[in-house]
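Every protein chain except one is present and positioned as in the full complex.
Right after this comes subunit A.
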């Protein structure tokens, strides 16, 4: 069994709108390891949610995967390129929920208000597995117990609006786990919750991850959460991977200027949960006015004019991590060696 679960290479997802093309995801690289937690961070609009939607091919129109590959490794060694599947195909539907499932940000609106949580959870099993309704119900109640919903048997027939926010998110987690998937994508799963509930929900996810060996892709703005739960981290900007590293390297020795900017001047591992990304000077460029050269060039404190605003850096492989900055290119590294070079 491969250690790699999902390899995303050069993925691009565009929205062709009337006012122009929005490159929501633009040449993204990301590797998810089996049984590990990957946190995806980046400012608002950097394409984190669209990456998640692309993986499940549940993009809203006019969103469309235009290029790239997403190689998914099944347990039995088979692989499939998800990017090549038709969103409406049977194969794609068979992957959704069964192999890759999703936890959404707003459990209230992400569940049907007129169906019981029990029916919404067991539906997942009924769609993907050959089980009877009674079996599905029994397993659902088991799951609800597992995510620590008190009085699970009674809650089976509750409606979402009858539960508290934390309970609803637990039910959502139970739903994501219903078919024992290999990958659970969670898009800011705790943003809608209060701080204590956030902690409980995160602990629950961590525990389940450890017990059942699933991989989690966690999208978050909260660096405290990253420090606490991540094994690997991907830093995104304007739809691209700027840096991917394991969590220790990322906090101790951030490679990319954007990562450094996100972490603030002093990188720390002792960040508390709730601490937000530091404000970076300037604004995220308008999606229609992407800079030439490095995407971050308009705001980078370490940029070198003549280089960074002319050419786009590759994603350079360093030991164990990757970074998209000319600093790591042996050809250009010299430009950063001399400190007396004019900083812009």
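Here is the rule we go by: contacts are C-beta pairs under 8 Å (C-beta built on N, C-alpha and C of every residue); 3 or more make two chains touch, one makes a residue touch a chain; residues count from 1.
We adopt the following convention: contacts and distances are computed from a predicted model.
Look at the chain that isn't drawn here: its UniProt entry, checked against "Cytochrome P450", "Electron transfer flavoprotein subunit alpha", "Nitrite reductase large subunit" or "ABC transporter permease", names it "ABC transporter permease".
Shown as candidates are A:22, A:95, A:163 or A:280; the residue that touches the absent chain is A:95. When the omitted chain is restored, the residue from A:58, A:153, A:253 or A:333 that touches it is A:58. Touch with the chain that is not drawn comes from one residue among A:2, A:79, A:132 or A:162, which is A:162. Considering the complete assembly, subunit A touches the hidden chain via residues 56, 58, 60, 88, 93-98, 101-102, 104, 106, 109-115, 123-124, 127-128, 159, 161-162, 175.
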